[in-house]
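One structure below.
Note that one protein chain of the assembly has been removed; the remaining protein chains are unaltered in position.
To keep things simple, chains are lettered A and B as they appear, and every chain counts its residues starting from 1.
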Amino acid sequence: MTDIPFKNPGWAGNTGEYDLTEEQVRGLDFVGVRPLEGAHAAGSASYPFMLAEKAPEAPLFEGGYQERFEKILSRYPNSRAALLPALNLAQEIRGHISPETMDRVAELLDLSGAYVRGVATFYTMYNKRPVGRYLIQVCTNISCNLCGAEDVLEAFLKYTDTEVGETSSDGSFTTIEAECLAGCGYPTCVQINSRYFENVTPQEVPKILKVLKNEGAAAPSSADEGGDG
Amino acid sequence: MGYPYSHEKEVPILSKYFGDPEARTLDGWKARGGYQALKKALEMTPEQVIDTVKDSGLRGRGGAGFPTGLKWSFMPKDKTKAHYLLCNADESEPGTFKDRELLRWVPHLLIEGCAIAAYAMGAEHIYIYCRGEFFEATQVLGRAVEDAYEDGILGEDAMGSGQKIDLTVHVGAGAYICGEETGLMSSLEGRRGEPRVKPPFPAAVGAFGMPTTINNVETLCAVPPIIENGGEWYRQWGTEKSPGTKLFCVSGHVNRPGNYELPLGFPLKDLIHDVCGGIPEGRALKAVIPGGSSVPLLSAEECETCALSYEGVVEAGSMLGCASVIVMDESTDIVHQVMRMASFYAHESCGQCTPCREGTAWVTKILRRIEDGRGTEEDLDTLIELTDQMTGTTICVLSDSVSPPVQSSIAKFKDEYLALIRRGERMGVT
Partner (left out) sequence: MADNGQSPDSVSLTIDGNEITVPQGTTLLQAAQGMGTEVPHYCYHPGLSSPAMCRLCLVEVEGAPKLLPSCTTTVAPDQVVHTSSEKAHRMRTGVLEFYLVNHPLDCPICDQSGECELQDYVFEEGREHGRGREPKRVFGRDDFGGDVLFYGDRCVMCTRCVRFLNEMENNPLLSVVERGNRSVIDTFFDSGLEDAEWAGNVVDICPVGALVSKDFLHKARAWDLDHTPSICHSCSQGCNIDLHTRDNLVHRMKPRHNHSVNGHWICDYGRGRYESLNRGDRLDAPVVRDGGHTTAMGWNEALEAVVDRLEGTDGGVKAVVSPSWSNEDLGGVANFVAALGGGDVFYRSAKGEEAPLPGFEGLARREDLAPNTRGAELLGFERVGDAAGSGGLERLADHKGVILVLGDSLPDAPEDFGAAAKAVIYLGAHTSAALGSASFSLPVTTFAEQEGTFTNHDGRVQRFWPALDAPGASRPAWLILGATVAALKGGDGPRSADQAFQLLGQRVAAYEGITYEDVNHSGAVINETVTVTGD
């Protein structure tokens, strides 16, 4: 494939037109730490994270998560409509949607297991099997493709020593292709767990991986609690 | 203004506060004149609000371009059943990234627009369906919604008017087809996001069986300025048939990709060469997709005379869609890009209708084989016939969307296909 035809710094830099820190752009200063139990019920469904720390055996739902689940339930006229937010929550806790998780969510919402399986397998974001600590989703759709997305994908695969969809041997990284992430102005757009990395070039890939590996290290992945870098 | 680059030719109405972190907060928004439009709307009658939007000529910004005021007037007059307003923030069209910016920079503008629309249509429930990948945007939006509730702007007694306006942020889970309005309703109801047959139309039988209207984020964000300044004011930009401004998402081979808010009717060549700073390293333009991956490609000559309005792009041989301009220069491998678009559709097809389910995958396989150098000239005829068979025969238009890129690229860039077929050569690769 081609070399990247140009360089447009974004989030590995700044255009110079705005004097903003990453916290400000990402809204971390405005949004702050989100409570587990969700604040107002109207926004409770909007905080499911893809966490690095996953607990596949955790109960559904307990404590703060149970409160949030009940708030979510109260926003819909029937329990079936809460299925997607419930699965999002379950995935936040457990990391992926296993058959047992589908069964448990079906129980909570009075649906059949086969029905929940049908819904869960329809949507791309529900992981049907465990993934690494960091799920790296590289957009290779047309806008990013024109700007070298496939080279970025190759770089991630090379530096994590995996095939597409495979988890690295130390369980840290799984790399997959994603469809358009709506970050086309910042090619190549990569989503790692909950966070967008924009303007990624193959040269930056080892740096990104290193930062992710060193937990809690400085920018670009400073995380709020309950959030993820 | 545009983000991350701005240009003097822009007309910043929706994008005025892009890049301004203060505008996201409730106080910051109020200080910038926010929620005046909602206050004004609540003092008008719902019919007056709808008439104002009709006067402005605002057209749906999600790709279909259907007149918004007219769409709102389809909601039944009889308000005994619960009415719903759904905001389509499931932005997944390749090349489109305006809704994400609107959500994360001016969430209160969206909330205000939703509230005005809900009031106009007698809808007490609003759901903003955000795509699951938008973690950052939904957090910003969710926080803004919470602040609005706390301040009494939303809730049982919106701004003290006695109207109930209830808003919920609903997060999706990764499916392009949920951006289709009936697919969105199915997904909201907790089902597989499979589109439904129309009729019955959403305004009659929609989400949960109730009258529903679905609008795009940008459409709803345009409503507060229209209410505040009047319908005629909005018409000072744009053309007769396409009034107002539009957020153009420019991506691909340009020096300054990003969102730019320009009046409709803006010349495409100026957008590329002036506003976006032209093509890197002075390369030549090869093709442009003016409206997201579902519209025909325009060749470089056709771009010279293309005006970016709904009717102008149709005249040039394509469609405006959601105004996502994807610029391709001479280094582009057209066949590879078309194959990538076809594989996108194959991946995102919901699988209900057989022409789409089988056809998208088949078209992708043929294109892959052509790319591999094992194609034949019959394959080109097959591709055209298959995409014709997929057009007009399905419940939704995802299947129809495969036809424009495939057929227009075969028509306008046939030599690229033939090079691969006859000699196994890729054109355009440096």
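Following the convention adopted for this analysis, contacts are C-beta pairs under 8 Å (C-beta built on N, C-alpha and C of every residue); 3 or more make two chains touch, one makes a residue touch a chain.
In this text the structure is predicted, and so the values were computed from the model without any measurement.
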Identified contact with the non-displayed chain, of B:366, B:406 or B:421: B:366
Chain not shown: contacting residue from B:168, B:349 or B:408: B:349
In subunit B, positions touching the absent partner: 175, 192, 197, 346-355, 357-362, 365-366, 369, 378, 382, 388-389, 392-395
Interface with the undisplayed chain - residues on subunit A: 99, 102-103, 111-115, 117-118, 121-123
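What we mean here is this: only the chains that are shown with their structure count from here on.
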Cα-centroid distance, subunit A relative to subunit B, in whole angstrom: 23
Contacting residues of subunit B [partner subunit A, same complex]: 3-6, 19, 21, 24-25, 82, 91-97, 99-100, 104, 130-136, 138-143, 145-146, 149-150, 154, 166-176, 187-193, 208, 249-253, 255-259, 280-281, 283, 289, 293, 324, 326, 328-329, 331-332, 336-337, 340-341, 344, 347-348, 350, 429-430
Residues of subunit A that touch subunit B when the two form their complex: 1-3, 5-6, 8, 10, 15, 17-18, 20, 24-27, 29-32, 34, 39-43, 45-50, 75-78, 80-85, 87-88, 109, 118-119, 122-126, 140-143, 145-147, 178-187, 191, 194-196
